[in-house]
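Down below is the structure, laid out as structure tokens.
The complex appears here without one of its protein chains, the remainder shown in place.
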Amino acid sequence: MVWSPKIVALAVGMAIAVPGAQAAERTLLNVSYDPTRELYQDVNAAFGQRWKAQTGDDLKVNQSHGGSGKQARSVIDGLEADVVTLALAWDIDAIAQKGGLLDAGWQARLPYNSAPYTSTIVFLVRQGNPKAIKDWGDLAKPGVQVITPNPKTSGGARWNYLAAWGWALGAFGNDPAKAEAFVADLFRNVPVLDSGARAATNTFAQRGLGDVLLAWENEAILALRELGGGFEIVAPSLSILAEPSVAVVDKVADKKRNRPAAEAYLKFLYTPEGQEIVARHHFRPRDPDIAKKYAKDFPAIRLFTIDELFGGWQKAQRDHFADGGSFDRVMARK
Amino acid sequence: MARRIATGDPTPVRWLLITVALGFLAVFLVLPLVAVLAEAFAKGVGAWWVALSGEDSRAAIRLTLIVAAIAVPLNVAFGLCASWAVAKYDFPGKSLLVSLIDLPFSVSPVISGLVWVLLFGAQGLLGPWLQAHDLKVVFAIPGIVLATVFVTFPFVARELIPLMEEQGRDEEEAAIVLGAGGLRTFWSVTLPNVKWGLLYGVLLCNARAMGEFGAVSVVSGHIRGLTNTMPLHVEILYNEYDFVGAFAVASLLALLAVVTLAAKTGLEWWHRDEIAASRRH
Partner (left out) sequence: MTAAARAGFRRVIPGFGPTLGLTLAYLSLVVLIPLAALLMKAAGMTPSQWLATLSDERMLAALRLSFGGALAAATINGVFGLLVAWVLVRYPFPGRKVVDAMVDLPFALPTAVAGIALTALWAPNGWIGKLLPFKVAFTPLGVMIAMIFIGLPFVVRSIEPVLEDVDQELEEAAASLGASRWQSFRMIVLPAIAPALLTGFSLAFARAVGEYGSVIFIAGNLPGVSEIAPLLIVTRLEQYDMVGATAIATIMLLVSFALLLLVNGVQKWHRERMGG
């Protein structure tokens, strides 16, 4: 048995020594949410070329994807992201507040609330729309099955939830109690709450569950393309302007001496080239010219912002998704 | 020991029971395996191979092998130590020790990952110290190794403890009395007696180490090409609507499981006389 202490010591040594190994080449880590996988594959390639042309340096951007909340949690716990590109501002706020890794005023640092692209929430229904789903009101009818992920864990699901709530406020004379009753009726029709947007799409498309999927617009278009026929997109009369936010994680980027690259990377998203890539991946571009060019890809939906109807993410989170918030009450009513 | 043939059960009862048992196994064990393989090869062997030879898939396979190559030897060394200590000596608290060794079996994998985040995460107990020294544990390879070691911790020890206890201490005591040293006794008396159990423990430990999902998922950080193991890569591909890819990687893991079981059965078959002999002690 004399060798075993040596082996233990060696292995423990290895376990501690390994991390230094990756420091040699210049890499950025972009921690993002689920539906941006394809987008950032293209962005990273294009930015890598541009960075090389400008500075002569090679740069590799590594990607991590997952539920927005889970990703933020990992960054707080030490996942060394130079930039985060998450589903909602609230998750980046959490990194600022709980992790202290970036400045609380991060959202003012880049144009358009630090959201270089937007999206909205639409319906994906089965071919021919057999349940005749036209607008939010149809989702709460008996006999309709709605698939949406869990708002507690999924950023997309929170936009879904607020979009439904916002429509109901308009439809029922701005009465929060009536809006809550409507959302409760809607969630009575939800048979499965997946933890993320992608899992919900799989449940709807692959497992054949449900009549309608509430989805990011870009997800719905992608699903239409990737998963073949059998589906169509229904645009509701009113929806929410979803603003996925991006930010440089100051402490990490400074520590890894990556700040110039990290900042250039996020700014690249606002350039015409970046906006083109964004539009090709079915996110709505901010740049007016590019938006005009791709206008036919995006149905005209009346959109409201979270600030207009819910007073920003901090308040929306507290009112609706924190423990004891409206979502908990809705689920208790089921 | 050779299995004896029951004489008492009437043939119809026997066949009924066999049918029910096999039916149960077919539905609960065989069908899932078949489903994985069917999906993996749904678009032919070519698509399967393309999915496996992608850069990210290769990186995931490499990482999984590295993690298993560190975790399994550690747990083998520990398993030998622990089973020797438990089986060859009496001491107070032995029952508690055995329970503690078993503990990772029944701890939820999620908790097995969470504890390392609590310990080494940026908000954890040792987090600030690690950051001050620029050491990365969670969301890097060391964290994945630690979570895997935790989850596969009991496999070898559990396989060996009952075996060593069954064999008693007489042979070792005889060897010692005859003048052999402790180490020599272990190498030439104990180890030959338990080598098949040990091998089986190693195989299972390895299969679990390569296949662990929940615990590794909590500590991995999911960085493509860097900290994704094969099971995590399965989930990622699945979430990218790349079902052939997901099931291709899954089929590799399933094949690993089948090879593990075949190796175990083969070994038992080739060495059945030796195994029977060591059992008789």
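Structure notes:
In order of appearance the chains are A and B, and numbering begins at 1 in each one.
Heads up, the rule we're going with is that contacts are C-beta pairs under 8 Å (C-beta built on N, C-alpha and C of every residue); 3 or more make two chains touch, one makes a residue touch a chain.
Remember, predicted model here, so these are calculated numbers, not experimental data.
Set against the missing chain, the residues A:181, A:209 or A:291 yield one that touches it, A:209.
Set against the missing chain, the residues A:194, A:219, A:250 or A:287 yield one that touches it, A:194. Although one chain is hidden here, its contacts on chain B can still be listed: residues 1, 3-9, 13-14, 17-18, 20-22, 24-25, 27-33, 35-36, 39, 74, 78, 81-82, 84-86, 88-91, 95-111, 114-116, 118-119, 123-125, 146, 149-150, 153, 169, 172-173, 176-177, 181-183, 185-186, 204, 207-208, 210-214, 217-218, 230-232, 234-235, 238, 246-247, 250, 253-254, 256-258, 260-262, 264-265, 269.
Although one chain is hidden here, its contacts on chain A can still be listed: residues 1, 4-5, 8, 67, 69-70, 72-73, 76, 94, 98, 150, 152-153, 190-195, 203, 206-209, 321, 323, 328, 331-332, 334.
Please note the rule applied: only the chains that are shown with their structure count from here on.
The mean-CA centres of chain A and chain B are about 36 angstrom from one another, to the nearest whole unit. Looking at the complex, you find that chain B touches chain A at residues 70, 73-74, 77, 80-81, 84, 117, 120-124, 127, 131, 134-142, 145-146, 182-183, 186, 221-226, 236, 238-241, 243.
Those residues of chain A lying in contact with chain B across their complex are 1-2, 4, 7-8, 11, 14-16, 18-19, 22, 29, 34, 37-38, 62-66, 74, 76-80, 98-99, 196, 198-199, 201-202, 206, 223, 226-227.
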